[in-house]
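Before any comments, here is the structure.
Left out: one protein chain. Kept in place: all the others.
For clarity, chains are labelled A, B, C, D and E in written order, and residue numbers in each chain start from 1.
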Amino acid sequence: MFFHKQELQYKSTPEKPDAVYARKLQEVLGGQYGEITVAMQYMFQAWNMHIPGKYRDLVYGIGAEEFGHVEMLATMITQLLEKAPVGITEDAVQDDPTVAAIVGGMDVQHAIVAGAGARPVDSNGNPWMGSYIIGSGNLLADFTANANAEMQGRLQVARLYHMTDDSGVRDLLSFLLARDTMHQNQWLAAIEELKADGLEQLPVPSNFPQKKEHTEVSYQYQNFSDGQQASEGTWAGGPSPDGNGEFTYHDGPTTTAQMPAVTHPDARIYGTTDVPNRVEKIAGTVQDKLHRE
Amino acid sequence: MFFHKQELQYKSTPEKPDAVYARKLQEVLGGQYGEITVAMQYMFQAWNMHIPGKYRDLVYGIGAEEFGHVEMLATMITQLLEKAPVGITEDAVQDDPTVAAIVGGMDVQHAIVAGAGARPVDSNGNPWMGSYIIGSGNLLADFTANANAEMQGRLQVARLYHMTDDSGVRDLLSFLLARDTMHQNQWLAAIEELKADGLEQLPVPSNFPQKKEHTEVSYQYQNFSDGQQASEGTWAGGPSPDGNGEFTYHDGPTTTAQMPAVTHPDARIYGTTDVPNRVEKIAGTVQDKLHRE
Amino acid sequence: MFFHKQELQYKSTPEKPDAVYARKLQEVLGGQYGEITVAMQYMFQAWNMHIPGKYRDLVYGIGAEEFGHVEMLATMITQLLEKAPVGITEDAVQDDPTVAAIVGGMDVQHAIVAGAGARPVDSNGNPWMGSYIIGSGNLLADFTANANAEMQGRLQVARLYHMTDDSGVRDLLSFLLARDTMHQNQWLAAIEELKADGLEQLPVPSNFPQKKEHTEVSYQYQNFSDGQQASEGTWAGGPSPDGNGEFTYHDGPTTTAQMPAVTHPDARIYGTTDVPNRVEKIAGTVQDKLHRE
Amino acid sequence: MFFHKQELQYKSTPEKPDAVYARKLQEVLGGQYGEITVAMQYMFQAWNMHIPGKYRDLVYGIGAEEFGHVEMLATMITQLLEKAPVGITEDAVQDDPTVAAIVGGMDVQHAIVAGAGARPVDSNGNPWMGSYIIGSGNLLADFTANANAEMQGRLQVARLYHMTDDSGVRDLLSFLLARDTMHQNQWLAAIEELKADGLEQLPVPSNFPQKKEHTEVSYQYQNFSDGQQASEGTWAGGPSPDGNGEFTYHDGPTTTAQMPAVTHPDARIYGTTDVPNRVEKIAGTVQDKLHRE
Amino acid sequence: MFFHKQELQYKSTPEKPDAVYARKLQEVLGGQYGEITVAMQYMFQAWNMHIPGKYRDLVYGIGAEEFGHVEMLATMITQLLEKAPVGITEDAVQDDPTVAAIVGGMDVQHAIVAGAGARPVDSNGNPWMGSYIIGSGNLLADFTANANAEMQGRLQVARLYHMTDDSGVRDLLSFLLARDTMHQNQWLAAIEELKADGLEQLPVPSNFPQKKEHTEVSYQYQNFSDGQQASEGTWAGGPSPDGNGEFTYHDGPTTTAQMPAVTHPDARIYGTTDVPNRVEKIAGTVQDKLHRE
Partner (left out) sequence: MFFHKQELQYKSTPEKPDAVYARKLQEVLGGQYGEITVAMQYMFQAWNMHIPGKYRDLVYGIGAEEFGHVEMLATMITQLLEKAPVGITEDAVQDDPTVAAIVGGMDVQHAIVAGAGARPVDSNGNPWMGSYIIGSGNLLADFTANANAEMQGRLQVARLYHMTDDSGVRDLLSFLLARDTMHQNQWLAAIEELKADGLEQLPVPSNFPQKKEHTEVSYQYQNFSDGQQASEGTWAGGPSPDGNGEFTYHDGPTTTAQMPAVTHPDARIYGTTDVPNRVEKIAGTVQDKLHRE
């Protein structure tokens, strides 16, 4: 169950409205790596988790915080939109030339659809989608997904930080940056803890018997481009991070196979084949029966 | 530039057709973490990279391999579909009761749209989307995304391995599992190399001055759920992985702020307010002018 | 069957082109609550309706009108785009500073894709989607959906009215506003008529036996936030609109239940569990067999 | 801010797993009218609301409850999936013919992607989208949207009730049905209260001056189909629900207008016109300059 | 304007319900090449057309017919769904084993969402999207798009023909097949007429001055794969269909260029570069100022 409190985790008030910036801020509210994504991702991971205790408490504990971040951003966006221009473009532009940038740069649906309100979309107006998130039940994979989400998220907030000098907005962003610092660190710590607890190892999924994979190519770097410097990396020689192999470097593939013959599906598929009269040839079959009907 | 060779990296021929399994295999071809995703993700990262040399050679080198994996899976799927039922359901079911599962379980668009061919969709028929991928220009964030993609991908292939006993399909999957093992390891090695080379550090992005974030909360675990065991994790005490802080544990938020007052946007937005006759009050303004027209 | 007549229901000619406004007008053509939505929604409701007569005649009668509204808007948009800038941005901006707003604010696909034509998209360029509409077969639910669509639609047209002073555009909008007034009223009248005819009652669906629901909580307002004023509403006390109950007010939930234990799905799912060697433990089972292969 | 409690509002445990039903239940979790939709819709309405007090407390109070409903359904779905078949189709079907229905009817991504977990998708696997929701700032429109959402939602739950005889699932559904009864009633009560409080009237938006609309057609039923019985409805005669007009009935449109002339956009658009050599004709213009370059 | 008549262009009544087939039929109602696509595509082409007369009359004339085809299919689907199973899977399967195929193979949203009604989706439940259609204003391009749509559509209907032996369904399909025959022929005739009328030529767009293109490669077949037989086609030698050139065959590219140097965008983008301390170096610039704040 979720309980809502009409307070914010941190103050979220701009110095002054800025409709163009409101649009940009939508990215970290409703984008691929926005706060809706992490809130929903952590909650679905909690619901899909097959192990009780500290790891599940962890995703529950943060997931609920992230819904509060969605709220702080939505609240900020509505304030940034308070003076969004809803009048006639030409008049506005003539009154103040800098308005041209606003008219061009704001999300017009902020005014037309949401009435100067926030929306569950990214900075280009694409709606948030359930396909942004993952909850696989395998915690090593999922916590890596989470670390990535917090990295991409903090990166985007850092970029947004430089796109405004509104001290109120920057104050909120400095708070979000700090929380993203925490969450990056926390997922990386949790990944190490999973290993230390003996619950998961590399490669994911670690209890799939590695002998069933085609082990000859399990630690080969195969270069399908013609840049030579990839051979200089630690991924091209020396022990692999999972501790199970030794990297080797190869120019191109080490195996090859002939393409299989083209398929000849049922004639009723009407694909182009080199047996154009194939239908007639197979009298007595289902095809023949159908064509006679 | 890309050059195509009419060979496969590994043999990809099933023992016998299986239209239901063809549908399942679409997940690792055209799903969120399928081969199209990694191929496109690595290529866009190459094109967006701001540093030449080994890291760019790396993403180019693997990206091109992954397009070959798309091809192996597409080729496998067309063969699995070679005997896909295109006739009348009821007849088929009466002929062979096990056909019921096929009729229910196959992707009907495989027959109707693609003529017994593969499609750029996942196992539920959702089309592949550009929003599955990321190329941010920040390599530490992107390589973490890549590690996650290879983990989720290998996990899905391992699950699919158990859903068939066709030795031809399993042979291909064992090859893909091995390559995913390599790629997981390689991205993790590349992450360490980025740090060793002094190019990136944690937290991402590391050259954003951390003093600009609200540092009081940068290493606090704040528990927004009521599970107590999250306090036992390494994320709740001790040094943080980025080496810059010390974790602390807190039940709930450590900061709080009042919700800002509700906004009062332009009356022409027609939002519900407690100033219902507000339009009339502001004679002389733009609103007034418009309402008089 | 549908028959087209090369006339419009109302005149649709702007005084002068305005490419930025053309983009905004796309919202009520191809947006969530645009004319394509109502046209398609009413038609699907007609086709899905299980009762002949006045209600089906009603949705057919309006649905066909709405397709004509799509046409009026598309026609208006092509005229607004007649002078859309297709030349070089910098030149244009230098010639006339107000062009900057146009360049920034127009839908670039209007020029590049549609050749100065209308498109089945909203004002942010999101394509119209079949998931915007509903036709459930239950008329009380669907007519409520229709009333909402007409309300949101009229609201958006009213907002758009203030974003232009082109008398030709305003003339068309004044016509659409009037029709939306009609359609709002009409669906509300139809809702009342459904009840008066004894066909449907509240709550939807009314012939589901209400005794099968958990009636203890059927009329409880449960407040999951900490705002106290919701207790003052008519929804927190007194008779309910369906005539079947009496509202009561409660701070928070009136029932509670323990979370069920975590699930332990098949080991071949490779989820993280506290039984890491579980696969080995179940010798003799299907898992065991598969791992031995 | 949101706080999570590791309890459920109501018990959510099935008697036994049922992977096909798990798929069906996804509709009311992640579908167009599922619990994610109402949770997000009410929250965005709260954040976009321009009036403090009882109405905002109301949407906050219910929105948080709905997130708890998402959780109950996700929890139920993971349990229904606990025995989801992950093995070989043919074997399974031979062991037990009824398995054919399961194999065909389950959501294969439940196993392959989510590891026997719930997902933010509908019963056909379409991801939840931000475009399902509305928060316009106009409460009369939005509460009508909410009433519709609760009606469609209760209708779907009622249908799902008959698709299982699992007493545990039915118990949860009976709880959800009751809450949907409450929420339908509550939004209808809130609509009446808005009017009684003098905040909003029909038609939405009521403070747009109705004299600006083309009032001749504001209360005309215009029949664009040939069914005659629509003339018998209360929408075809008598006073309109908004109290501002009198309905009249008309066969077809009461106004008509000529189609405007086709447009002739810039030649660089390369549209087909009856002036094929138009580019040459306009020497001295921008087009001419570009073609001479 | 559109007028609806409560008649069908052709009879559309199945012999008996078949919920699985109803799902399959959705493809030609709401799929990529279904009837909604052609109806909407032709109408948008009419609205975007810059030339009055026979070509515009043509798209108007067919577009309206196609909306009637949508109706025939929707009507057929609702009848096929009349006995759709809405009860308990297990019971149904035990009563009749062939029901397993139905349970697995039907679109569950047909029952849960649409109440045994048709939906604007394809056979996998993906909603129809505005991005399926094109109306570019260039008639030669658009009529080619139309010819393709009718070809893909007739192909899909032919495939569907074999998936049923219901004489009512086949009767409707035989009508649709005939109309698709007409429409394929008609678009191909219209393409020739455009050329004969001197309005358009190949290549599209023909009035773009071909001398501005890099003419050296305008008629070269460049083979980027290693299959040699492409050299045998008429596309590899002899005159080109546009009459403007002579085809030549080349193994691989005939031009090549170095990759440009990597870009170095603003440091505030936080991309990984080989100038890690670049921010400090550019004291006095905007970056410097921001970092000092």
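Heads up, the rule we're going with is that a residue touches a chain if its C-beta (ideal position, glycine included) is under 8 Å from a C-beta of that chain, and two chains touch if they have at least 3 such contacts.
Fair warning: this is a prediction, and the values are worked out from it, not measured in the lab.
**Student:** What shown chains does the left-out chain touch?
**Tutor:** Hidden chain, whole complex, touched shown chains: A, B, C, D, E.
**Student:** Of the residues listed, B:E71, B:D107 or B:D166, which one is in contact with the missing chain?
**Tutor:** B:E71
**Student:** Mind listing the chain B residues that contact the chain we can't see here?
**Tutor:** 1-9, 30, 40, 43-44, 47-48, 50, 57, 60-61, 63-65, 67-68, 70-71, 74-75, 78, 113-121, 127-131, 133-138
**Student:** In the full complex, which residues of chain E touch the absent chain?
**Tutor:** The list for chain E reads 6-13, 32-33, 53-58, 60-65, 68, 75, 78-79, 81-84, 86-87, 111, 115-116, 126, 129, 131-132, 134, 136, 138, 140-141, 144-145, 147-148, 151-152, 154-155, 158, 161, 171, 174-175, 177-182, 184-186, 188-190, 192-193, 202-205, 208, 210, 212-225, 227-230, 232-235, 240-242, 245, 247, 253, 255-260, 263-266, 268-271, 286, 290.
**Student:** Contact with the hidden chain only, please: which chain D residues?
**Tutor:** 155, 158-159, 162, 165, 268-270, 290, 293
Here, only the chains that are shown with their structure count from here on.
**Student:** Multi-chain contacts in chain E: which residues touch at least two other chains?
**Tutor:** Within chain E, the residues that touch at least two other chains are 1-6, 48, 50, 97, 100-101, 103-105, 113, 115, 121, 124-127, 136-138, 155, 159, 162, 165, 269-270.
**Student:** Tell me the shape of the graph of touching chains, choosing from line, ring, star, complete and other.
**Tutor:** complete
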